[in-house]
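Here it is: the structure, laid out below.
Heads up, one of the protein chains got dropped from this complex, but the rest are sitting where they should.
First chain written, first letter: the chains are A, B and C, and each begins at residue 1.
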Amino acid sequence: MPNVLHLLPYFVAAWLFFCGLYGIVSSKHLVHSVMCLAILQSSTYILLLSIGYRVGGAAPVFADIAPGKRTVDPVVQALMLTDVVVEAVVVALLLAMVVKAHERSGTVSPDELRTLRG
Amino acid sequence: MTAPSPLTPLPVAVPLAGAALLACLRKWLNRTVADTLGIALAAATLLISCFLLASAMHGNSIYWFGNWFPRYSIVLGIGFAVEPIGVGLAVLASTLTLLSLVYSWRLTDSGSNHFQPLMLIFLAAMGGFSLTVDVFNLFVFFELMSTAAFALCGLKTREPAPLQGSFNFAVTNTIAAFLILTSIGFLYAMTGALNMAQIGLALGSRHDPCVLFAFTLMICGFFIKAAMVPFHFWLPDAHAVAPTPVCVLFSGLMVQLGLFAVARLRFIIFAQTFATHEEALQLILLSMGVVTVLIGGVMCYAEHHLKRMLAFSTICHAGIMLLAIALGSPVALAAMMVYLVAHAFIKGGLFFTSGLLLHRLRAIGERALFAKGKGLSWTAALWFLGAAGLAAAPPFLLMTGEAGISSAAEEMGRPWISWACLFGGAITAAAVLRIGMHTFFGWGVEPITDEAAEVGELPETAREDRRTFWYRFAPATACVLIPILLAGLQVWQGVLRDASSVFTSQAGMLHLVYTGSTVAKHLPGWSEALRGSTVRGIIAFLLAVLLACTSVFRLNLKRSLRLGAFLESGIRPLRVLQSGHPGDYVLWLTIGLASLSAASVLLLRR
Amino acid sequence: MMWVGAGLFLLVAVTGFGVVRTRDVTSQVIALSFYGMLMALVFFFFQAPDVALSQITVGAIALPLMVMLAISRLKYRTAAQRNRGERDA
Partner (left out) sequence: MREAVRTRLFFIFGGIFFLLFCYAAVDLPPWGSYRGPYGDVIARVGVYERHATDAVNAVNYDYRAFDTLGEEFILFAAVLGVMMLLRREEGASTHDVGRVVDKLHLSTTVRAIAMLAILVTVVFGFYIGLHGQLTPGGGFQAGVILASVPFLLYVCENTESFRRITSHSAVEVMEALGAGSYALIGLSPLIIGAPFLTNFLPLGKTGDVFSSGTIALISACIGLEVTAAFLLVGYTYLEEIITGEIPEE
């Protein structure tokens, strides 16, 4: 049985994924759904961050440490940077849809958006 | 090693640079110039992709961006595989985009010239998605494709429906992207690599819960894009509201690219994972495919909104393609690719034709169109030819694909798959025929309708001009004629079969990544299966006519014979599920996710 | 070190749930901004300064700002339509 501490970040990632899904499923306000999506996204941050982490590893910046020293993984951090941009982008686009949908149908509640049924 | 063609990055780079140029000059270009530039760039991309395809036919190669070759076994950079299947999809993407841009020439709303650059970005993303062999790069292009698609879907901002449709689309597909990213995280943690072949090599035949869970997350992500039941709810909403030229790209290629990605993963990354559980995996995928075909087909017949009907037919046909992938043999994959190409054109043609109807008759609901289309002989011809194409009747290319799938299924001992193909073809064709009989002939009594068909779609074109110019007819005609031409042309099918022997072999891909070239094996064709498939195609078309007639002439029939009318009114519980509520859709997504991961983690382990 | 990290992770988990449970959008934006800041702290703590920097700028500032702008636009539109309705009546 591995130490729970060594798996904690993965459990937190799973939990955030669950929370995000829960928020969207139970949402009553479209802007709220969008923010829940941002929480869902942060699950991937935690997962990627903890995958590349190494106990005692330095940050992968060799400006003040000697090359060749043990560092944490730079690749996942590059992936996370992409992820951060994706988050901002998706939120901006979804919010624009919500704003426009509100202008057209006067509501921001998913329960009242019922033009697409059946 | 084979030197890769220097053209390799251009199917992505040219449309991207072009999109930036167009967006830069957006405010100062008038509509005609912007359209011309867009068409020229799409045509240039098509030309480049064709050259690339020619070079890929001479031998497969791999292109390393930034000149980063692998060091020993570690892949440093991102690679594009230049092999006929991926490049062929890039060609298909640029062809469809070109046709769509021609269709939208000058008249349809361009959202103050935002439309053309977004279409070009969409094109670039589809190209990159089909060429890349790096999982994270696949994710990036997935997200790029999605972002452009979300925006394009909501182009018609005058109505509330497009915004809701694109919101549902965006929420579900963004969750798909995070599923894929989580899976990439798992794979990276296990193998420390991002190149597909290297991951596959490192994973070997491991099949602990971790690998299986990563597999499930990845395929669920792509199944959301590919609209497999129960992940399909977003698709009809998005397709019903998107502008016609965008629908063509969504239905013709975007959805199927999800399945293409599933095939890539299954054959490269997880090739050895299921070596001992091939049977169980097939069972899971096949049952999903069958459910998708059934629900897609039944719902398709029950729709009275032209675009929604076509959207469900896409779900049904995507289910058939999943059946082919589930079989997992090289022949099945080649057949699936043939099916994909044929379906893309036929479905594109039908969407273009429905756009023509919206343009000419200013309506898109079946009842509103009733008997209005008398005298539109060209449009009617295109519509009925499209129906025959969907039924996989000869001489359309879809029949060739169906024959291949059937022969592969026969070989694997699952002959019932050809019946699933027949069902899917017949019922979707019947829906198209029914609408055609109502609209163009005015047969029968006024058709029944439902709430969804009433989503008043505002016409996409200016009211003053109801004439139909050649540039509106040409894309539709091309889409219907190309599959007939391709069915006659045998050469490319041989190339495709050989290419799929590389595509489906992990060893072949590894060889390609590490040595820069690979040799294709020769695969036998399936010409002996064509005869059976011709018969089935004709039967499917006749059944479709019969079914459509039981619906159109329902009042002249005894109650027990009104099968069409019964199906047309829809199966209540199924229709209720299609609620248009993002919360419901995400719930169904969760249910699918939980059941698939439970199935794969618990059943496939052992 | 590990234990501090574990504590941070738990804090993230709790805050994340809190953000989801906050039903009032205006309060949720504030919560989201706090969450973004916390996330940046986690990144910084686990040797990812690059990501931490972009998380501060995007997650803690730009993202909540965008949501705020969207909410204010929703409110503005509602108020403008109400005013207009009163004027017409």
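One rule holds in what follows: contacts are C-beta pairs under 8 Å (C-beta built on N, C-alpha and C of every residue); 3 or more make two chains touch, one makes a residue touch a chain.
These numbers were taken from a predicted model, which means no experiment stands behind them.
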Of the chains on display, those the missing one touches are A, B, C
Pick out which of B:Cys24, B:Ala275, B:Leu485 or B:Leu561 touches the chain that's been left out of the picture.
-> B:Cys24
Contacting the left-out chain: of B:Val82, B:Leu181 or B:Leu212, that is B:Leu212
Touch criterion as defined above, residue of B:Ser112, B:Thr276 or B:Thr515 at the omitted chain | B:Ser112
Would you indicate which residue among B:Ala43, B:Met57, B:Ala189 or B:Ala381 is in contact with the undisplayed chain?
-> B:Ala189
Hidden partner chain, touching residue among B:Gly77, B:Gly442 or B:Pro459 | B:Gly77
Would you write out the residues of chain B that touch the absent chain, in ascending order?
-> 6, 8-9, 13, 16-17, 19-21, 23-24, 26-27, 63-68, 71, 74-78, 111-112, 114-115, 117-118, 121, 124-125, 128, 136-137, 140-141, 143-144, 147-148, 150-151, 154-155, 157-158, 163, 186, 188-190, 192-194, 208-210, 212-214, 579, 581, 583-584, 587, 590-591, 593-595, 597-598, 601
Could you please point out the chain C residues that touch the chain left off the display?
-> 2, 48-54, 57-58, 61-62, 65-66, 69-70, 72-73, 76-77, 80, 83-84
Which chain A residues touch the hidden chain?
-> 2-3, 5-11, 13-15, 17-18, 21-22, 25-26, 50-55, 57, 59-63, 67-68, 71-78, 81-82, 85-86, 88-90, 92-93, 95-97, 99-100, 111
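Keep this in mind: only the chains that are shown with their structure count from here on.
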Rounded Å distance between chain B and chain C, as computed from the means of their C-alpha atoms = 36
Per the C-alpha means, the centres of chain A and chain C lie apart by a whole-Å value of 12
Among the residues of chain A, which ones contact at least 2 other chains?
-> 98
Where chain C touches two or more other chains at once, the residues are none
Contact residues on chain C for chain A in the complex?
-> 1-3, 6, 9-10, 12-13, 16-17, 19-21, 23, 25, 28-29, 32, 35, 39, 42-43, 46-51, 54-55, 58-59, 62-63, 66-67, 70-71, 73-74, 77, 81
Chain B partner, complex, touching residues on chain A are 13, 17, 21, 24-27, 30, 33, 37, 40-41, 43-44, 47-48, 51, 75-76, 79, 82-83, 86, 89-90, 93-94, 97-98, 100-101, 104-105, 110-111, 113-118
As the complex stands, chain A meets chain C at residues 5, 8-9, 12, 15-16, 19-20, 22-23, 28-29, 31-32, 34-36, 38-39, 42, 45-46, 49-50, 53, 55, 57-61, 71-72, 77, 80-81, 84-85, 87-88, 91-92, 95-96, 98-99, 102-103, 106, 108
